[in-house]
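First, the structure itself, so that you have it in front of you.
With one protein chain withheld, the remaining protein chains of the complex are depicted in position.
Our next item is chain A:
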Amino acid sequence: MARPADRITRRDALRLGGATLSALALPGLLAGCGGAAAGGGSDILRLAQSADPQTLDPQKQGDMVSMNVLVNIFDTLTAATPQNTIGPGLALSWTALDPKTWRFRLRRGVAFHNGEPCGAEAVKFSIERLLDPETRSPIVELRFVEGATVVDPYTVDLHTSEPDPILPAKVSLFGGVILPPKLLAETPPEEFARAPVGTGPFVFESWRRAHEVRLRANTDHWNGPPGVGGLVFRPMPNAASSLAAMQSDELDIVTGLTPDAALQLDGYPGMRIESHPGIRTAYLSLDTEDGPLRHRKVRQALNHAVNVPLLIEAVLDGKARELPTMIPRESFGFDKAVEPYTRDVGTAKRLLADAGYPDGFATTITASNEDANVAEAISGLLAEAGVRAKVALLDPGTYSTRLTSANKRALGPIYLAASTGWTMDGQSLVQSNVRSDRRQSRWDSAEADALIDAQEQSVDPEEREEAFAALQRLLKKEAPFVFLYQLDNIYARNARPRWEPGVTGSLTMASAELEEA
């Protein structure tokens, strides 16, 4: 039997409640004294992205948000140049010994942040770790790579099962990251993923999940010390709050803005909206094997009807560039001789009538709900030509599940798609949606298949360029897609940072500088 003294009485419970209450209230009262976070005036550059990195193990992530942090900690074999070509990274030069072997000659005297030297062995280790199924890497570009051999301490060969003419471009980001073999032999992978060690211009300092990643300058970097003393990446899912954070001097650059968000903020004091050419390419995929879209004239009519310049002006605030086909301007293979479709509702109507649809037809445009505005606007433009396109919106997860489903009609007759060909080679834009046997292709053309093969299997740039040119002419004529635009990369910044981003939109911050405050 419990003695009364052991029991909690009502009185005690109430008293306890009161005490807890005042204890809880304390932080609330004290908080007022804190004041806003400092940061302005230092040599730390603070950036906001829409999300937190997936992991900081560069071989276990496959999204741009994670890569944007990692590209500052790690070096890649090759790297995009300010002129939007592929230039040296850890590799100084590369040649195709034969169509299935690429030889990379490495920079000497490079060391990881822990002092471990970086050479051919590290490259071999990194490539093999990436390919190891145990790593469960979501990086898919190196699908033809079978292995690496060390020729000498600063020369390494990559062997592929198929010719891979753009392998040097593919190792400019994700798959090209080089990791320290010795450290990884001693460190469990989970630990490395929380405190990564690379050769890059910044050294990892700390990571508090969903709050911030801190890096400091690597003063011993082979390319000289970076222009700022450190970087802070903050995940800010809400664009309005990140811009408010910038106005209260908690951020210097907000990245990855949509034209919508940028438009709302234009003109606010202390804030500059910057729009830089980008290569994210948008198009409509058409099911050329079913219904009215089987007719070439119908597909051409849609291309005439969708007034892309108007779309860019009205919906994207001018922050995109019209494209003749789906290979963006800065990509290898872009043929400027191919002109965009003329935008003319009359022509569209005439072509529809010729094809047997004088009154147009009803169809559906499917899009991810992130692209709702564009899809609605396209539907409106099509309506003027008599094509009644209902817009079906899906959440991004469902959209991507259906995009690559075995059923090529899972997204309906027309869907809005976009892809970022960060290799800056035309191949990345057409590899999975043109050749008839590819997963997202809805077009059966022997001619197109042959041209895809030509550019995929030749390591001769001229041959490839020719194939791309012919492919773009064919794409325009046959119109298996409605070609739209390449989207700008939009940033907001305060007066401090100076930084010129490349077209891929990757946040390589070594060249950034801060104005003296």
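To be clear about the criterion, contacts are C-beta pairs under 8 Å (C-beta built on N, C-alpha and C of every residue); 3 or more make two chains touch, one makes a residue touch a chain; residues count from 1.
In this text, contacts and distances are computed from a predicted model.
In the listed set "NADH-quinone oxidoreductase subunit C", "succinate dehydrogenase", "Peptide/nickel transport system permease protein" or "ABC transmembrane type-1 domain-containing protein", the entry agreeing with the UniProt name of the missing subunit chain is "Peptide/nickel transport system permease protein".
Residue in contact with the omitted chain (choice from A:114, A:219 or A:248): A:248.
Only one of A:55, A:101, A:155 or A:275 touches the absent chain when the whole complex is considered: A:55.
When the full complex is taken into account, the listed residue touching the unshown chain is A:432, out of A:347, A:432 or A:458. Listed here are the chain A residues that touch the chain not shown: 1-2, 7-10, 13-14, 21, 24-25, 27-28, 30-37, 51, 54-55, 57, 60, 62, 133-134, 136, 138, 140, 143, 190, 193, 208-212, 234-238, 240-242, 244-245, 247-250, 395-398, 400-401, 403-406, 417, 419, 428, 431-432, 439-440.
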